[in-house]
Structure formats: structure tokens, C-alpha cells
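One protein chain omitted, others in place.
Moving on to subunit A:
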Amino acid sequence: MTAVELTAPKRSSLDFVLRARELGIIIALALLVAVTVISNPRFLSGQSVRDILLNTAILAVLAVGQAVVVITRNIDLSVGSVLGLSAFTVGTLLQNNPGLPVVLALLIGAAVGGVCGVLNGVLVRYGKVPALVVTLGTLYVVRGVTYFWAGGSQINADELPPGFLSFGNASLLGVPMLVLIALVALVVTAVVLRNYRVGRELYAMGSSPQAAQLAGIPTGRRTVGAFLVSGALAGVAGVLFAARFGTIDAAAGTGMELNVVAAVVVGGVAVFGGSGTVWGAALGALLLTTIGSALAVLEINQFWQQAIVGGLILLAIGADRLVAVRVAAGLKKRGSHVG
């Protein structure tokens, strides 16, 4: 895994469980790829791998943001709609200002998403409404706003500046730009969550909200912050979506929130907060995307994809429970004392 983790002086059993979890996904991924390649060697061809990575990039950016929120014992269901709004906003801007630099487009997307995220965070925190309900509400509100604005119109690839579209296919040292951006988001978030006080406080809040308050953690600001990150990353994902597909209508990203939550859960982020990593969430996104591609290659009905994803979620939750129970039993037996 990361260099940071490898250089950590001592490995706690906690880290071990998390790492074991991520290892499980990697093994599942390897098995899946192996089986698919045996049946169709072209699955590992350059173009196919590239497609999987590009599709993963968008889902992974969303999953990283979602993981931050889930770690604090909340959830953000509005990310699919925020992605749509951001994609449509940036698409419209590019239509009218073909000279807009890509970096600026990304920043605008992040800003649009960030505003939505702050709205979510404020409603959750200061409205004292569960995140599930708030973000279910904003899911429809944001989508509604996008529909109202777009009407039935659609932005097509030929209306977007070629510079922007080529960014969607560009590579740096052989790695697609979209994947690089996802990696940057992943690494930065992972380092903050693991090595900065702010990040640890997010875990603390998810682990025990009451204790977090008593420990003097500014839980209000942190909650809003977590939603801001999730929203901003959803906004960035919207720009990536626009660059990758070139065609944007008001329905862009519909239903995506469920894939994102699935990736996060499969990736081992506990739905009750306090544990899990963004690495796991990103791996979850990679696994889900790979399953989709593999089933197509194996010529298995798309219908099965949903059933398999569902089964994976149950398996992931079951495995987490099992590990948790065994770890708890182990910790009790061992007693709290060294040696």
C-alpha cells in the first residue's frame, strides 16, 4: 500500500484488519481478471484496460468523497445529481467560452459541487436532520434544478471545444489524465485522513459522536467540511464525465450514487463510521467497474451484473461482521495487556 503505511513504526491489529480487507478486494480482482482473461485474452489488451481505468476514475473520485462522509457516520446520496449539475454547468460554460482552460473548468466544477456539499452539511448539522434524508432531498432538488435549467436540451461533443475533449483522452507518461486526477484526489485525501489531525478527527466523530463532542472536536465544522469534500469531488467528477463522454444532458449521472455507496461499502468503509480507508473505497470502485467490463467480455447478461454487485455488498458486509466479531473476541481473550 502506501509508503506512509509501510514506514509506520508498529502495525496495530487495527491496521492489520484494514489491510487484510483491502487485500481481499485485490485477490477478488485478480481472480476476476484471471478468469476473464482465460476466456478472452483480449480483456487485458491496452484499450480494454484503458477503458476500465477511465471508467473507474470517475467512480473512484466519487467514492473517495463518499468515503470521507461515511467515515463520519453520515452518507451523501446527492453525488449523482451534483455530478450532473456540475457537468451541465461546465459544459454550458465551455459551449460559450471555448477558450476556457481545463484547470479552470475543473475548479468551477469543484466550486459548484462544493456549494451543494456545504448546503448538505449545514442542513445535516444545524437542521439536525439525518444525512440520509437531507441528501435524498438534495438528490431530487439538484436534479430538478438541472432539468429546469437544461430543459430538454443536450450538449453534444461537437459543441465542446476540441481542447477539452482531447483532455478526456490525453495521457501523461502513458497514464490517462482522468486517472491521474483521480489518483491525486485519492492520495491527497488518504494522506489527510491518515496523517493530519483533521483527518483523525473525522474518524473520531464517526467512531463515537458523543465522545467526539466531549473531546472538544468542532464536530459542526468537521461535518460541513466532510460534505464539502464530497460535494467538491462530485463536482470534479462531473467535469471528468463531460470530458470523457462529451455528451451531457440533464440526466447525466442519474443513479450513480448507488454505485458509489456500493463501491465504498465493498471497499470496507464501515457504514457506521469510524473505520475504513479511501484506498479501500477506490479499490471498490475498480472492482465494480471491472466486474461490469468482465461480464460484457464473458457475454453474461447485464442483468447479472446488478445481482452480482448486490451479492458483493452483502458479502462485504458479512465479511466485515465476521472479522469484527473475531477481532473483538481476539482482543478480549488477549486481554488488554502486552505480553
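Definition applied: contacts are C-beta pairs under 8 Å (C-beta built on N, C-alpha and C of every residue); 3 or more make two chains touch, one makes a residue touch a chain; residues count from 1.
As a working rule, contacts and distances are computed from a predicted model.
This complex has a chain not shown, and the name its UniProt record holds, of "CoA-transferase", "Na(+)/H(+) antiporter subunit C", "Sugar ABC transporter ATP-binding protein" or "Nodulation protein E", is "Sugar ABC transporter ATP-binding protein". Per the touch definition above, the residue from A:129, A:175 or A:215 contacting the chain not shown is A:215. Only one of A:32, A:67, A:150 or A:204 touches the chain withheld from this view, namely A:204. Residue in contact with the omitted chain (choice from A:39, A:97, A:195 or A:306): A:195.
Contact residues of subunit A toward the unshown chain are 8-14, 191, 195-197, 200-201, 203-204, 206-208, 210-218, 270, 274-275, 327-328, 331-332, 336-339.
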